[in-house]
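A protein chain is absent from this complex, but the other protein chains hold their places.
Chain naming follows the written order as A and B, and within any one chain the residues start at number 1.
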Amino acid sequence: MWEGQLLCVKNLTVHYGGYLALSEVSLEVGQGKIVCVMGANGSGKSTLLNAVSGLIESSGEIVFDGRSLQGVPTHERLALGLAHVLERRRLFPFMTVSENLLLGAYLPSRRSERARSLAWVESLFPVLRERRRQLAHSLSGGEQQQVAIARALMGNPRFLMLDEPFLGLSPKMVKEISEVIRSIHRDGVTILFNEQSVLHSLELSDRGYILESGRVALSGASTELLADPRLHNIYMGLATA
Amino acid sequence: MTELLIQGALSGLLIGGVYGLIALGLNLVFGTMRVINFAQGTLLMLAMFMAYWLHVLTGLHPYLSPLVTVPVLFGLGYAIQVMLITPLLAREKAREPMSVLLMTLGLAILLENLALMLFRADYKTVQVGETNAVWFLGDYIVSVSRFWALVALLATVTALWAFLHHTDLGRAIRAVGQDRQVARLLGINDRVIYNYAFGISTALMGIAAAALVPFYYTHPAVGTSFLLKAFVIVILGGLGSMPGAALGGLAVGAIEGVIGIWTQAAVAQILLFAVFVGMLFFRPAGLLGVERK
Partner (left out) sequence: MRIEERRIAIVLGLSVALLFALFPPAARALLSDHAYWIQIYIWILFFAMCATAWNIIGGFAGQYSFGHAAFLGIGAYTSTLLYLNLGISPWLGMIAGGIVAALAGAVISYPCFRLRGAFFSLATIAFAEMLRVGGELTDSVFGILINGARGLVIPPVGDNLSALQFRDKESYAYVIYGLLLLTLAVAFAVKHSRLGYYLAAIGDDEDAVKSLGTDTARVKLVALLVSAFFTALAGSFYAQSVLFITPTRTVSLDLSVQMVIMAVLGGLGSVFGPLLGAIILVPVGELTRAALGGSTIQGAHLIVYGALLMLVVRFVPRGIEGPVRQGCCRLVGLIAHALHGPAPLRPAAVNAPIMQLPEGRGALGLRAAAAGGAQPLSLSNVTLSFGGAVGVKQVTIEVRPGEVVGLIGPNGSGKTTIFNLVTGFLAPQSGSIHFAGRSIVGLPPHRINLLGIARTFQIVRPFISMTVTENVMVAALPRCATLSTARTEAQRCLAFVGLSHRLDTIADGLSTGERKRLELARSLATRPRLLLMDEVMGGLDQRSLPGMVELVRRIRLEGISLLIIEHNLKVITDVAERLVMLHLGEKIQDGPPIDVVSNPTVIDIYVGGTAALR
């Protein structure tokens, strides 16, 4: 049942602040695939990613590469190969780009390959070379997004989760980042990302899930979803699958 | 008259070095954990007694005492964080930030009065070569021991800066203070980092003590008076700013020195508190403070 699935989430439920954010959500990400999670705000898509990386508590099963993540503290998950780029970039604001990247390879096992990782991410994002000494909070939104993804890649993850990587970016930047995503995918990284824009997500991914008020409203291969005429009504929660 | 003022400022500047060190310790803990360590001054007092006893029992020169006191204090600070503070931080309730303050206050009271009982209330002093030596800088007198206190501050600030900016652990400490969640995602164990931060903050007191002991009296209550000043400095120089704490320490020392020429030292105290209160209201981020969410 887990074969081929790098990440398997079953009946995930999240309560926090007296609020039911996710309710019995199940999701699978196959090895080497790109999967997108779509939904309006409040649908729970960020919560889903946060639960997988352990930032918030959840009940239900989260199985990564055949082992359960329940009880594994967040800071141990990167070592297993799971990386997570948070919504709104979240760089260390008062550290330079270079320092941010170095911290991406903080784990002892990654430190030895730091130089190689740095070379790799700088080839993906050429702008990083020029901005090495700049403080992170002074970068533009697009540049910050690039640094955030680069930082996550410094940890050589097998599985990368991106929370709204395209939020607030110019169309040109969206294209660039989409290209990077495709590129790292070709390099063998499995990707799970969140987005509001349905069309763009489905073009970029192999498989998609639509969340609505904390539950899965629709899921399937991206090509099939694109062809579904009820797609946007289901997305806006005005109809059910 | 100006010469007197400059002399006052000079002497004050030199003890400001010690103020700065204590403020650095407070800052490190607050910047990383958002927690106020009320026991910082008492830990300084412990360090001073350690240096004192080392000198009396083994003849070790106070300036060499950090070799012993710094590791011991680091371990003590680490233990305090693990045993006393972490359990409180783990509780997620509304009035939580105050419990750490109360806990460290309790620790400070316990340690100070324990010291009072064990070491008595007499003022202990250490006499070494540097204690009464002076240098002449043109028309001004510079006390040698105070000079070394200033050097200690500058050296420590530099070393601390290098540590925080050029080592992985140092960067990790800064990272946890800036965004704890992201740090965890990058594999940084924030709990262990907190332990290190508290340990280092306590170890700094070993250096401050080494600088102080040759020219300042050692006494169980010495910590509290330094602590109050250190709070003022931290707020003045800016929460979370290392240079701010260092500069703030020097500034407060100098101001105290200058005012000391005019009136009693106690007046300087009142002025200091008045400035403190003013800063709390108008610029809680301090002069050089950085805005942290």
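Note that in this section a residue touches a chain if its C-beta (ideal position, glycine included) is under 8 Å from a C-beta of that chain, and two chains touch if they have at least 3 such contacts.
Treat the numbers as computed from the prediction; the structure is a model and nothing was measured.
Residue B:Leu114 is the one among B:Leu4, B:Val56 or B:Leu114 that touches the chain not shown. Among B:Leu67, B:Ile141, B:Ala159 or B:Ala266, only B:Ala266 touches the chain left out of the display. Against the chain not displayed here, chain B makes contact via residues 36, 84, 87-88, 91, 94-95, 97-99, 101-103, 105-114, 116-117, 121, 224, 228, 231-232, 235, 264, 266-267, 269-270, 273-274, 276-277, 280-281, 284. Chain A meets the missing chain through residues 15, 17-21, 23, 40-43, 195-200, 213-215, 226, 231-232, 235-238.
The rule we apply is simple: only the chains that are shown with their structure count from here on.
Annotation: 43 Å between the Cα-based centres of chain A and chain B.
Of all the residues in chain A, the ones that touch chain B in their complex are 53, 55, 73-79, 83-84, 86, 90-95, 99, 102-104, 106-107, 111, 151, 155. Residue ranges of chain B in contact with chain A, taken from their complex: 165, 168, 171-172, 174-175, 178-179, 181-190, 290.
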